[in-house]
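Yeah, one chain of the complex is gone here, protein chain that is, but the others are all in their spots.
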Amino acid sequence: MTARETGARPPAGREPVSSLDRARTRAAWLCLAPMLLTLVLVAGWPLARTAFYSLTDAGLSELGGYAFVGLENYLLREDGRWYGVLADGLWWRAVGNTLLFAGVSVFCETVLGVVIALVLDAGVRGQGLMRAAVLIPWAIPTVVSAKMWSWLLHDQFGMVNDLLLRLGLVAAPIAWLADPDLALWSVVAVDVWKTTPFVALLVLAALQMLPRDCYEAARVDGVHPVRVFFQVTLPLIRPALAIAVIFRLLDAMRVFDLVYVMTGATDATVTMSVYARQQLVDFQDVGYGSAAAVLLAAGVALLTVIVLMAARLDLGGGRR
Amino acid sequence: MAALALLAAAGPARAEVRLAISCGALGIELSLCTEGVARWERATGNRVTIISTPNSSTERLALYHQLLSAGADDVDVLQIDVVWPGILARHLVDLAPHVDDAPARHFPAVVAANTVGGRLLAMPWWTDAGLLYYRADLLEKYGRPPPERWSELAETARIVQAGERAAGNPRMWGYVWQGRAYEGLFCNVLEWLAGYGGGTFVDEAGQVTIANARAAEAFRTARGWIGTISPQGVLNYDEEAARGVFQAGNAVFMRNWPYAWALAQGEGSPVRGRVGVMALPVGTDDGRHAGALGGWNLAVSRYSRHPAEAADLVRHLTGADEQKRRAIQASYNPTIPALYDDPEVLAANPFYGRLRPIFEDAVARPSQVAGRRYSRLSSLVWRATHDIVSRGVPAAPRLERLSAEIARLARRGGWGTEP
Partner (left out) sequence: MRRAGYWLLVSVIAAYLLFPFYYAVVTSLKGGSDIFRVDYWPAAFDFSNYGRVFTEQPFARNIANSLIVAGGSVLVAMALGLAAAFALGRVRFRGRASLLLTILAVSMFPQVAVLSGMFELVRGLGLYGGLAGLVLSYTVFTLPFTVWVLTSFIRELPVEIEEAAIMDGARTWTLMTRIFLPLLWPAMASTGLLTFIVAWNEFLFALTFTLSNQQRTVPVAIALMTGGSEFELPWGNIMAGSVVVTLPLILLVLVFQRRLVSGLTAGAIKG
């Protein structure tokens, strides 16, 4: 009990004892080594290769016969015209769509995920089944759930329209996925459905590891539960929440399957990953597609750093 | 394990060849292939393993790209779409020396589609073409003939749709087709253009031909359907989404491939016995009643260690005996015209009589000319079509722009047919 009480208090800065500290650092690197070696082995080559090919004109069918073209895949001015990924209107459309998609879906998922985690944490009856049920959307393979939703959202024989018509909420069936103004939002709704469980489960773990006493104290003091949440709970789960948001953002920025299965390659929903995939695979332009992939990764990196700063998640320093 | 044991027992003395073929993944497609392959194994003493590939042709092509660009010898014989020979040209073996005069027995258009730069890259296995399905019962009820022209189709669709809606089916629509941004839309557009004499985007010499008044007229016609006889949702329909509406009895006309026939007429189908099928309409007098050419073919990978044996397997599988068996057992449309007169084939598929001229006249996508750039060309066309049909961008100027985009594609590295 004492351990948990003191745990909530920020620890005082401790000066390292040098010999012990060195030993600990050595142990730390020993612990890190297997993970780092695995990552270098598995990710090193594919990533270096992508970065390299983005500077060449390699095609998928003749990967050997490439020429070094510098930054031409990114931007090139020739005969008074701009070429390259950065000069392509469709790319910028994809950037806009992706940012909109990622921003809205991650926001909704976070809010909903926290709500669900709180409900589960509060100890509802049949909690076990609830927890299993919450995971179901996340557990259905994306290729299947995307197709399933495109049928549910079908304008003629889809259940969603049927339900809305029966309830009298709409006068005529809505073309959820064909209407350029609605398509992106429909995909967002499906993504929220699919990945909210991810946030919920991570936040639930954070809630479960919280010291209960703070709540008890607040409850005894008669503080409104909403205030307890914002003033006690939220600050305590902030690191876990930040990580959930970062990984959701990472995935949402790279969204592919969902969009591709539900709406094909239409401009209304094209995302950066769909764009990169078209160039890399469908058009077999490995050089150009790799450039798009590198730009996407750079964008994700930038966003991650912004989120880390906004969440004041301290990576390097001491513990909170 | 069993295969290993067998191999060990046979010993190195027997020089049997082991091949791998990709042909369908599961179900009837797989069992047809397995049987055909087994016959060849018995006849030649060689062994063949079957590699399963995904049902979606996009996924399948991506997998082939991955294997072939690595020069992998994991697959010897590939089942490829009729528009892929140009895309995969440099990875495929010229089959001409291996198949004698066999190509002469197949539909010339299909053989032509499989010939790139004078090399026969694949042998036709089964064919497909876009068709117009109609509700024979409804046309009779409203006294309308099956439409020969797009304008007739639109008028009939409007009349029947209004009548049926008034009679208590608010979900009735006139015409469903494939408007999603994918290869199926390209096929639909190509058919409109053929009906208006608007060309095929790019002619055989590689010249871009899309910026013409007839093509613009075809696009304007299609735009007129949205919201009047076709639901807006059609702009995200693929084959199954369209079939779902038609087969539930909620559409008068449907554009689809021949596969929908057996299903619409199948047991339990609400429209069973009320469906007719015909060639797609034309837009002008000199237009062509053309369905887009589809279908699958067998090719041999350049990285195969046994190209001669692989070509022999292709020759066997695409031969008349195999095609006949496949047509009778599962209605895979033969690419050999003579089989459409075969009494056993006709007994199993009574509607084949009507299909033959449609297959013969099918219009091929410009995949040979565009070669490796075909996928880009196709995706430019989807975008332009969606702009015009869905967003209401004026047709003529948008087609001018499409023309410039396609021309730029051709210039930036040629049409890509070089070996």
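Note that the chains take the letters A and B in the order they are written out, and that residue 1 is the start of every chain.
Keep this in mind: contacts are C-beta pairs under 8 Å (C-beta built on N, C-alpha and C of every residue); 3 or more make two chains touch, one makes a residue touch a chain.
Values in this document were obtained by computation on a predicted structure and should not be read as measured data.
For the options B:D76, B:E164 or B:E239, the residue in contact with the chain missing from this view is B:E239.
Checked against the full complex, the one of A:L90, A:V115, A:L182 or A:V223 touching the unshown chain is A:V115. Only one of the listed residues, A:L71, A:I136 or A:L234, touches the absent chain: A:I136.
The omitted chain makes contact with chain B at the following residues, 20, 24-30, 49-57, 59, 63, 66, 69-70, 72, 74-75, 128, 238-240, 244-245, 247-248, 257, 259-260, 262-263, 266-270, 296, 330-332.
Against the chain not shown here, chain A presents residues 1-4, 6-7, 11, 16, 21, 24-25, 27-32, 34-36, 38-39, 42-43, 45-50, 60, 63, 112, 115-116, 119, 124, 127-145, 147-149, 151-152, 157-159, 162, 193, 196-198, 201-202, 204-206, 208-212, 239-240, 243, 246-247, 250, 254, 256-257, 272-273, 276-277, 280-281, 286, 289-290, 293-294, 296-297, 300-301, 304-305, 315-316, 318-320.
Simple rule for what comes next: only the chains that are shown with their structure count from here on.
Per-chain CA centroids place chain A at a distance of 38 Å from chain B. Residues 58, 61-62, 65, 68-69, 87-88, 90-91, 171, 173, 179-182, 231-237, 241, 244-245, 248, 250, 372-373, 375-376, 379, 382-383, 386-387, 390-391 of chain B are the ones touching chain A in the complex.
Against chain B, the residues of chain A that register as touching in their complex are 59-63, 90, 150, 154-157, 173, 175, 177-180, 183, 263-267, 278, 281-284.
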